[in-house]
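The next block holds one structure in the form of structure tokens; read it before the comments.
Excluded from the complex is one protein chain; the other protein chains are retained at their positions.
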């Protein structure tokens, strides 16, 4: 249950949806484990925030389906991944640990993404090929084209997967990044987590179209729509996009329809701009519950295994919190370090 | 022959293409006059540049078809027009005079667009609703949305027509401008003069698609392709777009396929990046010659009228050069003026 | 007179100007239904409707570009940039378009827009929710930049900015929003752009500053009184154009000056103040022109690092002591 790479079919259930996709039973249970892990990390962070122990958190809740599904289609340490701030699930699948993430919310020196220099939610880990992200929305899009361009120049068989929200599609940088990737048929997978809102701004104030995927045609590559709360569907379209990229056929744009069931961040109050009914409706479509039902149907999960997984995760997350809390803050003398190479 | 507004059918040839479009004989002859005028102004500027009398010029040559055709579909002084630097033809139809343009190439104080503060090719005239343009490519796109937004807020029945090249479509501002106009169904007509090059960069290095008009779908409004060297076709699609906008149906994107037969500017040497054959091929499709043939076919033009028109235009242009040359440069003391309202 | 916070003053200024002049519109991310992430536009959507209070797409260049275009067609748009940290994509529209349009058209076109942006550190915002951006825009002829620090100034200056014929960058220090309270008159008033304000009289040292640092300086001044050191606090209020007269008058009186800014040191706005004084008041200076600033680093998130990043009272007290005895 520790590697996203074991996707070979091992004893899979005949005729099951995941077997058809070439996913082993073990892998889909691991997917479930990751879903629970992401959710638990998120819940813990909210608790820590309420307790006043940390200043800020930004939430993956509701979007774990596309995050875990797509990330399982990426080859850890081989493909480049550029998660955006909401991608706790992606970061966990690709190899960042609950400890790493807790170190970040506590702004600790040992936080591998930033040493407490940056807000939480800005993942990054060179060894895992998780490319650092910033807060300005959509700056990562031309950067993704650049990462992939370098792969192309070097002749390296790596794909760059870049994540962003629906709001990000409105930025000039988004356009410039997609355009460049299209021209050079770069191995990029664009993954848009369309949760219907950019903070309070609903999709119909963000764009005049229903399906963002329609825009891909304007850049000369396919745009795919997927139910982002369906883990296996998310896995499938990403896997296909990765294969397409590796074949040299260029980028794919994936629009995952999903929803953020939490407020935008710990600073937000989403009751100001959307109804409880809308949120409740989407809670009923929770990707984790849905995947759980699937695993139960194919007899890969029962209450006792679920219980075990949840306990395991909780223990791991609690341990991570303890570890992070005890870990030291950056020391005041180090402020000027890391501005320049030799500073 | 001095107003773009007289588009009512006066004695038009039955069954002729222009009569079907509701264009009078007088109007199509005026169109021809404008084509010749634009070309003559352009040629004169090149001559002045070769003579070392002026520092810089940028050329409309080859693109007069879409420029004159579309501009005739706009209502002078009512619709807002945002030409780009190549739009000598648009500026002339909308009411700027050869004098105005010559004052600009000579950087004279009386230049109405800038008083010699800005390079030539940056048109602007508040009274004519020609909105000032700058050199940074594509900045005018969100501005066009803004002009039209103001019209919408005021309930004013005006359309904003904004012009730009194929290269401009790659800029973030282009995307942001179209997106905003689409969301608010603003009365904007986007006119792309696709001449196949951004200086030396050919279209296939600028984008991965053949028809830029395809991108309009991504903003929720129609994209129309037109032969930009066909004056009447250019007129027609623009007219339809204006009507659509006035009805409140929102923007239209027009892609006019055309070609710049001159170098990019007086600083450019286009032999460095494209074959003479390509240029010659397009010279054979010259929009002016083509329109001339049309007028001859419908018996509205013969050699003697053509001669008269050319003489008239030349006289006007020569007079404009004399006038501009004698006109004073900005005075040194005025440098600090016009930085702030009360400076 | 009623006591208000800075954010209330800003909101009131917009509401009153929108009532007074139907060409005033507001646009930006989350400014409509939501009322702004800092609630600066709270209530405006309800009162003025979606035509005049516009929730824009997430596109800062587009927001400013749209505002510029609307201003060409008779509007007086107020564009909100959600955090000053996100203003940079709009740099081109602000510096090449808004600020240059009057000059490049010899006055035929003008661009009366206001770009509002919350800035400043000290609120645990980290690297991308804490930046001071004024210095990056300080080098743009044609632009005006306002940095108020009290409710009175915030309201009066925002009204002046909205009525001004030139593009104005109106920077709001986030930390003043709810922390700083003050009296505001009931009736309409403006505070003139380009006029500094002596927030405290003194005669030992002039402290030239703006924004949140005015309050920090006032705190330091309070503590230095007992040592016989009397600081004169000059609040620039407008940093572009600079009120050099008021600054010079103060320095001619005290003959010593501390230039204080929260922004990082190199190339900060205060460098210009030092440069002007070092040239024009050379004979009046009885000591070096001391700068107190943030160090040249991005703004860190961890509280330990942010603590040493932002200039504080202690820095001022120590510098003032040294300079007083120079």
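In order of appearance the chains are A, B and C, and numbering begins at 1 in each one.
Basically, a residue touches a chain if its C-beta (ideal position, glycine included) is under 8 Å from a C-beta of that chain, and two chains touch if they have at least 3 such contacts.
Please read all numbers here as calculations on a predicted model, not as lab measurements.
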item: Touching the absent chain when the full complex is considered, from A:41, A:113 or A:199; value: A:113
item: Given B:16, B:160, B:206 or B:229, the one touching the chain that is not displayed; value: B:206
item: Contact with the hidden chain (one of C:22, C:51, C:266 or C:314); value: C:266
item: Touch with the omitted chain, as defined above, among A:21, A:90, A:105 or A:147; value: A:147
item: Residue touching the undisplayed chain, where the options are C:48, C:109 or C:138; value: C:138
item: For subunit B, residues in touch with the removed chain; value: 55-56, 107-109, 114-119, 134-138, 167-168, 170-173, 198-201, 205-207, 267-268, 272-273, 329-332, 334-336, 339
item: Missing-chain contacts mapped onto subunit C; value: 61, 85, 88-89, 91-92, 95-96, 99-100, 103-104, 127-128, 135-136, 138-142, 240, 242, 259, 263-264, 266-272, 274-275, 277-280, 282, 285, 287-291, 296-298, 300
item: Contacts of subunit A with the absent chain, listed as residue ranges; value: 80, 112-115, 117-118, 122, 124-126, 131-132, 134, 136, 139, 141-154, 172-173, 176-177, 179-180, 183, 337-341
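Criterion: only the chains that are shown with their structure count from here on.
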item: From subunit A, the most remote chain by mean C-alpha position; value: B
item: Intercentroid distance (Cα basis), subunit B paired with subunit A, Å; value: 47
item: Centroid spacing, where centroids are CA-atom means, of subunit B and subunit C in whole angstrom; value: 41
item: Whole-Å separation of chain centres (CA-atom averages), subunit A against subunit C; value: 38
item: Where subunit A touches two or more other chains, by residue; value: 170-173, 205-207
item: For subunit C, residues contacting two or more additional chains; value: 56-57, 59, 61-62, 89
